[in-house]
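Taking it in order: structure first as structure tokens, then the write-up.
What you see is the complex with one protein chain gone and the rest in place.
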Amino acid sequence: MDRNRTHRNRKRILAALHFTALFLTMAIICIPGLWIVLNSFRPTVEIMAKPPVWNPSFTLDHYRAMFGGAGEGGVPVFSYFRNSLIISVVSTAIAILIGMSGGYAFARYKFKGKSGYFVGLMLFRAVPGVALSLPLFIVFAKVGLIDTHLGLILVYVAMNVPFTIWLTDGFFRQIPKELHEAAEIDGCTRWQAFWKVEFPVAKSGVASAAIFAFLTSWNEFALASQLTRSVGSKTMPVGLLDFTAEFTINWGGMCALAVLMIIPALILTFLVQKHLIAGLTFGGVKG
Amino acid sequence: MPRRRLPEWFLLLLPAIIVIAAVVLIPLIFSLYSSFTPYKLTRPSTLWKWIGTYNYEKILTDAKFWAAFGRTVLFLTIALNVEMLLGLGIALLVNKVTWGQRTLRTVLMFPMMFSPILVGFQFKFIFNDNIGLVNNVLQSMGFNVALPWLVDGKLAMFSIAFAEIWMSTSVFAILILAGLFAMPRDPLEAAKVDGCTPWQSFRHISLPFLMPFIYIAMTIRSLDVARAYDIVQIMTGGGPARRTELLWTLMSRTGYVDARMGLANAMGYVSILLSIFFTVYFFRKLSAARAEIGMGG
């Protein structure tokens, strides 16, 4: 009886501890983001108030200023948003096409030095953006790609291809090769078999690889900050810097832009989270 | 007889190879060359002057460089380990939950979609000594202090590490959680019946199974260790007084602020080797762990 009771009590304590730990973890994960969102709706006076004001009031001033255009210290958010969108979407589309073809090669063909090629490609992804930005800056300056959409698109394609290969390789390998064979026997060419059978089956996986690539481009800073100069090509992560002056930071405005950046990322990630995890683990675990 | 031509797999890989060669390899070769010159952006002619390994000798004898290098390695080692342990802990916590697991998992992915620069700003804001959330809370709780989170060297390092860990722990948590979901039930139940304590069955059954997942997360992370640059650049810019200087911030300052590209590229090469070291190391670990639980091939 006694032993039973101690075990039962221990279970209860453990359950309470478990709940507390989980709650704290989730709080630490959520609060910083929520704090940003909250502050994007607070007037600057209140953000700067000393002692702190805990009773938030609500204002859309920061958003109004942000979308109000470039006048009076405002930040040309629309341009940045457009640049980010164009660069991310185009580079993602190209990276997916190239990466998918590479991933397919790894998933379906046997060849000598396969894992060598694979690790080799991955290593190019490991080159730190800052380290790459130095020579790229010089090379791009020579060929006139500095401060252009095209320049950044190229960079992001190269950056995203290795990881897209990793992901799509995993997804294509999950598809039994017999599907392709069946399609060939049913009268398809290899090309048709890919587009009519394997691609539709791997579609959700490819979509998540695409979103991963999109987010990488959307969020990238180290290279974009060096390779773009003007309103015509700066992306939003670079644009965030516009809110900082020598000694002051426009926190409210920054928070508003941050919210604008995070919303598309948020939506896209939720759409594909399941496939994303599957792709990451499958590609890696089954080698 | 069919004509002899390039194998199909190579044709399929070719676009990837070309684009990577053009955008990454060629600049890297260029930077390798320039690291042997005293190249300064402001004086283009310096590009043609060969000075051998002078830049490398210079950085290797530079105490500031070694301080940054050591700090970077230490920072990465601590951050990756803490992220791994926290990720493991969080995964185990979430795995035990019986309802709302999907929601929790979604919340876990939250930091993954934040741009590193956004994370930097966010924590620069939160750790601001004057109006930051942390100090505000402390003060409202009655501590009459304004901790100089980003001004004091040690506190600044802590704040940066906190931001980095906040951003990256979820990669570990999510992947380890996926591993936990994929884990076969039978061995665990067999262990329970055989009299293993929870710790023993975790140590001898769950953990070996999870290792490949941990190493996948490590590999994915190590592909992108340098994104800590964004955070540091925003939060402290390497300051105060170089107390949070990492290899990457030092390099970017040398290259862009001082315009000494040759020297910066030499540092760049050191940082590339460092990244490659981390990646290859974890790739190896991954294959080894895979072989151990019979998932290879």
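Annotations
Each chain carries a letter (A and B) given by its place in the written order, and its residues are counted from 1.
The definition used in the following text is that a residue touches a chain if its C-beta (ideal position, glycine included) is under 8 Å from a C-beta of that chain, and two chains touch if they have at least 3 such contacts.
Keep in mind that, in the parts below, contacts and distances are computed from a predicted model.
Per UniProt, the protein behind the absent chain is "sn-glycerol-3-phosphate import ATP-binding protein UgpC"; the candidates were "sn-glycerol-3-phosphate import ATP-binding protein UgpC", "Cache domain-containing protein", "Phosphoribosylformylglycinamidine synthase subunit PurQ" or "Na+/H+ antiporter subunit G".
Shown chains touched by the missing chain in the whole complex: A. Screening A:L60, A:L179 or A:I267 for touch with the missing chain picks out A:L179.
Touch with the chain omitted from the figure is made, among A:V37, A:V119 or A:V201, by A:V201.
Although one chain is not displayed, chain A still touches it through residues 176, 178-179, 181-189, 192, 196-197, 200-201, 203.
One rule holds in what follows: only the chains that are shown with their structure count from here on.
Chain centres here are Cα means. That of chain A falls 15 Å from that of chain B.
Partner chain B is touched in their complex by these residues of chain A: 18, 21-22, 25-26, 28-33, 35-36, 39, 47-52, 54, 97-99, 101-102, 104-105, 108-109, 111, 117, 119, 121-136, 138-139, 154-155, 157-158, 161-163, 165, 215, 218-222, 226, 237, 240, 249, 251, 254-255, 258, 261-262, 265-266, 268-270, 273, 277-278, 280-281, 284-287.
The touching residues of chain B, counted against chain A in their complex, run 7-10, 12-13, 15-16, 19-20, 22-28, 30-31, 34, 41, 89-90, 93-94, 96-97, 104-118, 121-126, 130-131, 133, 136, 139-140, 166, 170, 174-175, 178-179, 182, 212-213, 215-216, 219-220, 222-227, 229-230, 233, 248, 251-252, 255-256, 261, 264-265, 267-269, 271-272, 275-276, 278-280, 283, 286-287, 290, 295-297.
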